[in-house]
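A single protein chain has been omitted; all remaining protein chains appear in their positions.
Order as written gives the chain letters A and B; numbering starts at 1 within each chain.
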Amino acid sequence: MNAKKLKACQLSCIRDERLLFSELNFTLMSGQVLLIEGANGAGKTSLLRILTGFRKPDSGDLFWNDEAIDDTQEFYQDTAYIGHNNGLKDTLTAEENLRYAQALATTTLTIDDVMEQVGLNGYQETLVRFMSAGQRRRLALARLLCTHKPLWILDEPFTSLDRASIKLFEKFIETHANQGGLVIMTSHHDTSIPHTLLQKIHL
Amino acid sequence: MFMRFIYKFSSPPYFYSISGKMLPWLTALFFLLLGYGLYGGLVTAPADYQQGDSFRIIYVHVPAAWMSMFIYVVMAISGGIGLVWRIKLAEIVSISSASIGASFTFLALVTGSLWGKPMWGAWWVWDARLTSELVLLFLYLGVIGLYNGIEDKRTASRAVAILALVGVVNIPIIHYSVEWWNTLHQGATVTKLDKPSIHIDMLIPLLVMAGAFKVYYAIALLLRCRNELLEREPNGKWIDELLEKVK
Partner (left out) sequence: MKQSSLFQAFGAVIKRDLLLAYRHRAELINPLAFFVMVITLFPLALGAEIALLKRIAPAIIWVAALLASLMSIDNLFRADYDDGSLELMVMTPHSLSILVLAKVTAHWFLSSVPLLFIAPLMGLMLHMDSNVIGILLLTLLLGMPVLSLIGGIAVALTLGLRKGGALLAILVLPLYVPILIFASGAVDAAMSGFPVSGHLSMMCAILFLAITLTPLPTAAALKMSLS
């Protein structure tokens, strides 16, 4: 993977006539994980919405590989997002969900491979409706793995996960970073991701 | 050069102070035009040979109808500017225009229907102009409803701008389709203002009244924008400075 870089300059965000944050700067390089912390309502989700390009910052700029993110299509080629909802269709099977995601992006691994990796082998034909909350998160993770997306943006990835699944999730985040990927995430939990990889922003 | 001027004028502190200086002059101009227009329209203009004195309502009806269209276009253009260059003042102009425009549209509808009674003997006639005006009122109501429905005001302004732009592309289509519908279904109706010529003594007060309405719109717009600016700039240092001066 080529080295990638996300740079934020003097970001500020006003929401509902309230200043959430201002003059926020950071640079995230390939191989790094950015953890965004803060109390509820501090603007974590708003910051993620800005970083995904859904919301324009009230001032400041974002650069992806030193180019301003104006033409979001280029940026979206490299970016994946998992929000509060997993973005899965309840009445499609696991495989159908992944196939749809691959048809919109660049395919890396086969579906059977990633299902194996996240420990969902044998669930390919299962409707998402019949999966547990933890299994759905894993399936969303599988979606990240089966498409070529250097930058992961994860909003509270560990909610509704059991200990083992959190471990698994963290392992994939770490591997992704070690392979030259970038991860931005918010979390309430303490993570066991090594500090050498980790940058923190407290809102 | 032009953009520099736009950016300067649209910076909230500059706009606030310059608009404060403009308001008294505009108010004076408004009363001047209104006084002259009303006097000309109600007293000096000759009575219409067909409609007698009842035609004099056009001095309110026609300018109001013109304004209703004009304001929609202003709303769409400033909304578009706000979308593209992300100028806060443009967003505020756009949404502040909406309710003023809706009021003018309502005024045009009411006066149109009042005029209809002596002319056609009915309070409401499905005349092409009145019908388009009614659809325009619905478009305004949509804009206002959408703005009030979205909590975050910046998002709401962007939504309104998109809707206003869609509306402005649609208005000509709606207008001509309604006109076509009207000719198909009603045959020959009495059309207003399609007289070959309007007497010059009638025309001048009409244009003066149109000018008065424009100035009134400017006044109302400036007042609304100033309020909206104060509400939306929770952390503006210039507001604190302004308060200091007042004390």
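Convention: a contact is a pair of C-beta atoms (placed from the backbone, for glycine too) under 8 Å apart; a residue touches a chain by one contact, two chains touch by 3 or more.
Because the structure is a prediction, the values reported are computed rather than measured.
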From A:Q10, A:T27, A:T108 or A:S132, residue that would touch the chain that is not displayed: A:T108
Sole residue of B:L139, B:M209 or B:L222 that reaches the chain not shown, by the stated touch rule: B:L139
Residue of A:A80, A:I111 or A:L168 in touch with the missing chain, whole complex considered: A:A80
Touch with the omitted chain, as defined above, among A:E96, A:E116, A:E156 or A:E174: A:E96
Positions on chain B where the hidden chain makes contact: 83, 135, 138-139, 141-142, 145-146, 149-150, 152, 155, 158-159, 162-163, 165-167, 169-170, 173-174, 177-178, 180-181, 184
Interface with the undisplayed chain - residues on chain A: 49, 52-56, 73-74, 76-77, 79-81, 83-92, 96, 99-108, 148
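Keep this in mind: only the chains that are shown with their structure count from here on.
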Chain A-chain B separation of Cα centroids, rounded to whole Å: 47
Of chain A, residues touching chain B in the complex: 14-19, 56, 58
Residue ranges of chain B in contact with chain A within the complex: 86, 151-154, 231-232, 234-235
